[in-house]
Structure formats: C-alpha cells, structure tokens
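Below, a portion of the complex is reproduced, with chain positions unchanged.
Naming follows writing order (A and B), and every chain is counted from residue 1.
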Amino acid sequence: MDFSNFNSAEQAHMTKIIEKRQMQDFLKMYSNLVEKCFTSCCNDFTSKSLSSKEEGCIMNCTEKFIKHSERVGARFAESNAEAMNAAQNPS
Amino acid sequence: MSFLGRGPGSTPAGGVNMEKIELAVTELDTVTDFFNRMVSSCHAKCISTRYAEEDLNKGESVCIDRCVAKYNQVQKKVGEKLQSRGAANAGATAATFGSL
C-alpha cells in the first residue's frame, strides 16, 4: 500500500490504526491456532490432562504453523513487490 | 473500534477514559472468540450428529468436561510457545505494511 499522498497527521492516524489491527490480528491468530492444534492433536477424552504425546503434537503444530505463516508471508511480500514493480515499469 | 479515541467521549471532562474502555472491549471480544471456538471444537469432538435424543448422554457430558479442561491447557501451551517465539508479527499486516 502506498501512503505517499497522506499528510503527516493522516500518517500518524493510520499508524495508530495499523498498530491496533496488528494486536487484533495477533489475538485472532492465537485463538485460531489454539483451535487448529487442539483439533489436530487431541482425540482422546478418557482423561482431562494432555498426554505427553498430545503436548508434543501441540508444540510442533504451533511451531510449524508459525514457520508456515512466515514462509507464506515472505512469498506474499515478494509477489507484491514484483507486482508493484511491474506496475511502475511497464515493458 | 479503532477510532474510539477520536469520539467526544475521549475528553477527560466526560469522565470516561476511552483507552481503558477500548482495551476492555478488545479483551471482551477475545474471550468471546476463544469461548465460541471452544464450544465449536468440543461440539465436534463430543456430540454425536445423529441427534436421536435431545439430552446430553453420560458419555457426552463427561467428554465435554474433559474437552474444556484440555482446551484450556492447549491455550496455555500455545500462548507460552508464541510468547517464547515473539511471534506477534507473523501476520499480513507486517508483511504488507512493514515500511509505513
């Protein structure tokens, strides 16, 4: 996104909004990740405590999701940069 | 929600600290989202979808209790992991707006 046509008051306002959204996005991602890893890892309800196997699964699920998101984010940022380049330098 | 701070109510004269209210609302929405996902996940794990009866049977009831306990533990474990990873910025906002 291009904010070059925003004056400084608008940029300050937008920065505040983006910071708030980042917090909300993080909380939503957290909540979503709990649901996803719980669903994949917990299938035995004969006990109310996580087994060590389930706990390991939860840890791997969380770590893997973060790495997955980071990789998707990196590829996404690259393709956005390419698209912006192509728009500015039509051949 | 993001624009609360700009309402007339944010003036100290009104006696209402909008920052405080806004934080409480974010907490409320977060707890609600968490709870709704717990309801939905434990429904998927514990409730038979044949719907032959309208009461929870014994097995379903016990399953729900354990499911809530496990779900809370998962929330704690995932939270600790995220905190140790400092993963607050893994989202789209960071990927797109890192340079503002």
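Quick note on the criterion: contacts are C-beta pairs under 8 Å (C-beta built on N, C-alpha and C of every residue); 3 or more make two chains touch, one makes a residue touch a chain.
In this text the structure is predicted, and so the values were computed from the model without any measurement.
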Overall composition (this structure file), stated as a label formula: A x3, B x3
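FYI, only the chains that are shown with their structure count from here on.
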Please report how many Å separate the Cα centroid of chain A from that of chain B, as a whole number. 16
Chain A residues touching chain B - in the complex, by the definition given at the top: 1, 3, 11, 14-18, 20-35, 37-39, 41-43, 45-50, 54-55, 58-59, 62-63, 66, 69-70, 73-74, 76-77, 80
So, in the complex, the side of chain B touching chain A is made of residues 1-3, 5, 26, 30, 33-34, 37, 40-41, 44-46, 62-63, 65-67, 69-71, 73-75, 77-79, 81-82, 85, 87-98, 100
